[in-house]
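One protein chain omitted, others in place.
== chain A ==
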Amino acid sequence: MTATEPVVETDVPTRRISVTVNGERRVADVEPRLLLAHLLRQGLALTGTHVGCDTTNCGACTVLYDGTPVKSCTMLAVQADGHEVTTVEGLGTPSELDPVQEGFATEHGLQCGFCTPGMMLAARALLDRNPDPSEDEIRWGLSGNLCRCTGYQNIVKAVRWAAEKEAK
């Protein structure tokens, strides 16, 4: 399957890449300079991944790259060739949410929703490597993700909620 929209026109040298996004193999012809965040958002129309800064501080673009959280604004799409990427759209299914998604809604861990996708993926990765994190571990684990609305407290609670649900 190819990208829904051509990412670039043909007069610039492009490279064909194949990336498994949310379990589905996607092929796209991309300029080498294209950022992974832009491939996901414009090329593949997966607009849940957001861009909040230009210096790799905010983490709104966080996706899982072979299971590891990465800031997709600081990775070239060509670097993802042959790898697996999970975005918020692949975190749960529309009918069955990931416990992290449930936790964010239950504990009011989001307001404007702009940091939420990146925050949830960072939280997912945290719980995958540490299923029972302390409050400090959660705060440290999410310190690469800025939120302007929540003051973080309910995000911490949301991650604890997910951890407890998964422990059951």
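We take it that contacts are C-beta pairs under 8 Å (C-beta built on N, C-alpha and C of every residue); 3 or more make two chains touch, one makes a residue touch a chain; residues count from 1.
Heads up, the rule we're going with is that contacts and distances are computed from a predicted model.
A.B. asks: Report the protein name recorded by UniProt for the chain absent from the figure; options are "Flavocytochrome c", "Na+/H+ antiporter subunit D", "Energy-coupling factor transporter ATP-binding protein EcfA2" or "Carbon-monoxide dehydrogenase large subunit".
C.D. replies: "Carbon-monoxide dehydrogenase large subunit"
A.B. asks: For the chain left out of this view, which of A:E24, A:D66, A:E135 or A:E164 touches it?
C.D. replies: Only one listed residue reaches the unshown chain, and that is A:E135.
A.B. asks: Please output the residues of chain A touching the missing chain, sorted low to high.
C.D. replies: Chain A touches the missing chain through residues 5, 8-9, 11, 31, 33-34, 38, 41-42, 45-55, 57-58, 60, 87-89, 91-92, 94, 97, 101, 104-106, 108, 110-117, 120, 135, 138-140, 142-156.
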